[in-house]
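Sending over a structure as structure tokens; questions will come in a sec.
Omission of a single protein chain aside, the complex is shown with its protein chains in their original locations.
Right after this comes subunit A.
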Amino acid sequence: MKRKDTVKLISADEMEFIIDKDAAMVSQTIGGFAEMELGEVTFPEISAVILEKICQYFYWALQYSRGKETEFHIEPELTLELMMAPNYLHT
């Protein structure tokens, strides 16, 4: 895995998610964070479960924009918390 093209997103419970930079850029906020330079961003207020879903969403968004139109399934239990995150991340 190329180091340069990935970023590490760290959740509140210290789970690390390594995703492509392109995927991370779907969130304009993450794109703006200076920590991008360092290659890792910490989110002390987002749990791993949510962060995982968010990463999934990034990839889905990339696919969708390239023409693959599928549905993004959200488990109902996650919806409430999941609503806050995008608000925070501007996604």
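Throughout what follows, a contact is a pair of C-beta atoms (placed from the backbone, for glycine too) under 8 Å apart; a residue touches a chain by one contact, two chains touch by 3 or more; residues count from 1.
Note that in this section contacts and distances are computed from a predicted model.
Comparing "Tubulin delta chain", "Cullin family profile domain-containing protein", "Auxin-responsive protein" or "Transporter" against the UniProt entry of the hidden chain yields the protein name "Cullin family profile domain-containing protein". The chain not displayed touches subunit A at residues 12, 28-29, 32-35, 41-45, 47, 76-77, 79-81, 84, 88, 90.
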